[in-house]
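What follows is a set of notes on a single structure, which appears directly below.
Removed from the display is one protein chain of the complex; every other protein chain stays in position.
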Amino acid sequence: MNKIIIENSIIESNDKLTESIYLLKVHSPIIASKIKPGQFCNVKVSDTDYPLLRRPFSICDVENHLIVFLYQVVGVGTEILAQKMEGEVLSILGPLGNGFNFDDDFETAIIIGGGIGVAPFPFLIRNITNKKIVSYIGFRNKNEIVDYGLTNCKYATDDGSFGLKGTCIDLFKSENTILNSKTKIFACGPNPMLKSLIEYCSDKNLNCEVSLESAMACGFGICQGCVVESKEDDEYKLVCKDGPVFKFNEIKL
Amino acid sequence: MNKIIIENSIIESNDKLTESIYLLKVHSPIIASKIKPGQFCNVKVSDTDYPLLRRPFSICDVENHLIVFLYQVVGVGTEILAQKMEGEVLSILGPLGNGFNFDDDFETAIIIGGGIGVAPFPFLIRNITNKKIVSYIGFRNKNEIVDYGLTNCKYATDDGSFGLKGTCIDLFKSENTILNSKTKIFACGPNPMLKSLIEYCSDKNLNCEVSLESAMACGFGICQGCVVESKEDDEYKLVCKDGPVFKFNEIKL
Amino acid sequence: MEIDLSVNIGKLKLCNPIVLASGTVGYGEEVANFLDLSKIGAIITKSISLKPRRGNSPQRIVETSSGMLNAIGLANVGLDEFVKTKIPILEKLNSNVICNIAASSIEEYVECTKALNEFEIIKAFEINVSCPNVKEGGLIFGNDLTAVGKITSEIRVATNKTIIIKLSPNNSNIAEFAKVVKQEGGDAVSAINTLIGTAFDIYTKKPILKNITGGLSGPAIKPVALAKVLEISRSVDIPIIGLGGIMNWKDVVEFMIVGASAVQIGTVNFINPFAAYEIIDGLIKYCKNNSIINISQLTGTYQI
Partner (left out) sequence: MEIDLSVNIGKLKLCNPIVLASGTVGYGEEVANFLDLSKIGAIITKSISLKPRRGNSPQRIVETSSGMLNAIGLANVGLDEFVKTKIPILEKLNSNVICNIAASSIEEYVECTKALNEFEIIKAFEINVSCPNVKEGGLIFGNDLTAVGKITSEIRVATNKTIIIKLSPNNSNIAEFAKVVKQEGGDAVSAINTLIGTAFDIYTKKPILKNITGGLSGPAIKPVALAKVLEISRSVDIPIIGLGGIMNWKDVVEFMIVGASAVQIGTVNFINPFAAYEIIDGLIKYCKNNSIINISQLTGTYQI
């Protein structure tokens, strides 16, 4: 396991990008120097007992001493986070989990992000060098689109208000991207989306890694709270420690 | 009982006066128009379940649509309050309790405040007209002195770093103020201080009102949490509803 | 779409499922200053005992994480004074009144019930067998199946009005208590009263509450309360009034889903005295959005 640390990090900025999505930058020099694409941090959004648990967020990008998160307001914790201002301090625990594998032998990286599932990709993209990158991203509607830090984007919206009408998976399937053994897919988004992608990749025998979410208590492998079924055997895997990035054929959604 | 209301009040300012004491001004036009000296408000310092209960603070002053509180940071709730900034919103419940009686027939008002016990007096003083006012106030040391909104102050400090070395009661007793049936004392501070004052006033047969504190859940008479012993009978009185201001001979401390 | 929020508890009809819990609404008088009680399902009086009770010495209240401990000690004016001064006031409030009774013997429960039975304004009795804050009475009964059975059956003889037994969460078999209540002719149960808790000052080493322990209420206990209501509703067919930590309309829906026919709100009244109104508004919206015409349809709709 990574040697985890806690940094009390000063907020550099916390900007609203869409109605519900924010971009947060904090000073975390140690975590910034160690964290890898696809890993995540566990953030305490309040100094009090409420909310009690930390909230997991993927590393979105690293800028020198700053780490960047892209997050969506969905509940009490993210609401509190959205109110934080420059200069306030957040307790950040990280780096957590295993990131994407992007050193293997591929020529085209296909990024697939559903909604806030785009969050981990800016940092991944920055770290993939000398390869072709295509990003397929999907959102509920035009106003919710966030392509911060992404490259070569194709868009889909549920209501067709921008790009293809449909999901990012529909989009990905509809484009006649050349898929072969030199293609690697990196995906993140809601479970139903990942599930359909996993089936597709099994059928077509494609190389694919997915980043999963799960309710978590600790984020570093001690509570056993974040399990996902393993495809290989009858055991569970821990999203926080064995993941959050899994090979598509490792897990059952 | 007063018709209580809740106002979601925008913070106008929240200034640090000493190491631990803050002056808070909020826009509460309705409460401002109704509240009387010695009454208090119950403030929710966080939108979450922690801390759960409101925190009671005396009305310190009223400036048009603004109500003013003077508060000391002593625990989790006041710590959160101290971090609030201009523009943020606080839920304020009030006006609560019975205030000071300052219409009766007296010529000299003696204000006695121990530490943050000075809080209710600026508004009282503003409302006492055509009478002589002397304020005896005591603090732990020079750095903690707050005489915001007070008139004609005499000072005491526990360590003697400013004014008399001793408490505000020592100070009051030491000055040869003319005490007679035309003198009325208004006091607020820690219970031991008020206790010794009450004894003194009983001995000397002085007219005195004290403002008490108590752990409270509701602040408006329904939880029965805030009792103080009555001197008259075997019953309890409610600090929030029967007080917080009591005649010195009504209650047993 | 017109939403029908009314619910029935035994013979008792409530215009909506929101009831103000005992000990958090006094005798109705104070809250009537700022709430129109006719708009609220019912109010439950502070526990009444045969003799007046001064209550415990202060400190009576201490806050805990997302909760509070109280050790009021059933301070109340006593039966006679209640009849003399409080009932006339209650009669003017235009409210559905449930009278909560506490006692230190079965005879006392019966005597109180009998004395109060004649007053039309009292629509139902809630029998407190579960107060953790008094030496006699209270929990001695609340955790004793035989005693709860006996209390129920004897009160049943004393009144035809709706009898609600308020159950203690401080035992391992709350459903057994609900069963006994049903068997002995009780009409409904309230679940839950407070959990026993304490807090100490680490410098004086004294309990913060003079009474040493107190009753824990507020959102901290909501998960426990929900589990207790679910436990009862899965094994006994008796109307349940759910309570414990309700702060908003979502909590109310949760309680109804796990089996409550109505709910009570307690601690939240201290923080937001207008909570009942906000909850009722929220319930109407929820029902509209989810095509629920009668809110009573929600009760026990858990999908397990």
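Just so it is clear, A, B and C label the chains in written order, and each chain counts residues from 1 on its own.
The definition used in the following text is that a contact is a pair of C-beta atoms (placed from the backbone, for glycine too) under 8 Å apart; a residue touches a chain by one contact, two chains touch by 3 or more.
Just so it is clear, the model here is predicted, and its values are computed rather than measured.
Across the entire complex, contacts from the unshown chain go to A, B, C. Check C:T24, C:T64, C:N193 or C:N269 against the missing chain and you find that the one touching it is C:T64. Of the candidate positions B:Y22, B:Y50 or B:Y71, contact with the hidden chain is made by B:Y50. When you scan A:I21, A:C201, A:C218 or A:V245 for touch with the missing chain, the hit is A:C218. Only one of the listed residues, C:G41, C:G149 or C:G197, touches the absent chain: C:G197. Counting over the whole complex, subunit C has residues 64-67, 69, 139, 143, 168, 170-173, 195-200, 202-207, 212-214, 216, 218-224, 226-227, 230, 245, 250, 253-254, 257-258, 286, 290, 301-304 touching the chain that is not drawn. Subunit A residues in contact with the hidden partner, per the touch definition given at the top, are 1-6, 44, 49-54, 93, 214-228, 234-236, 241. Across the interface with the omitted chain, subunit B contributes residues 49-50.
Operating definition for what follows: only the chains that are shown with their structure count from here on.
Central chain (C-alpha centroid nearest the global protein C-alpha centroid): C.
Farthest chain from subunit A, judged by C-alpha centroids: B. Between subunit A and subunit B the centroid-to-centroid distance comes to 53 Å (mean Cα coordinates, whole Å). Inter-chain spacing, taken between the CA centroids of subunit B and subunit C, is 35 Å.
Residue positions of subunit B touching 2 or more other chains: 49-51. Shared interface positions of subunit C, defined as residues touching 2 or more other chains, are 65-66.
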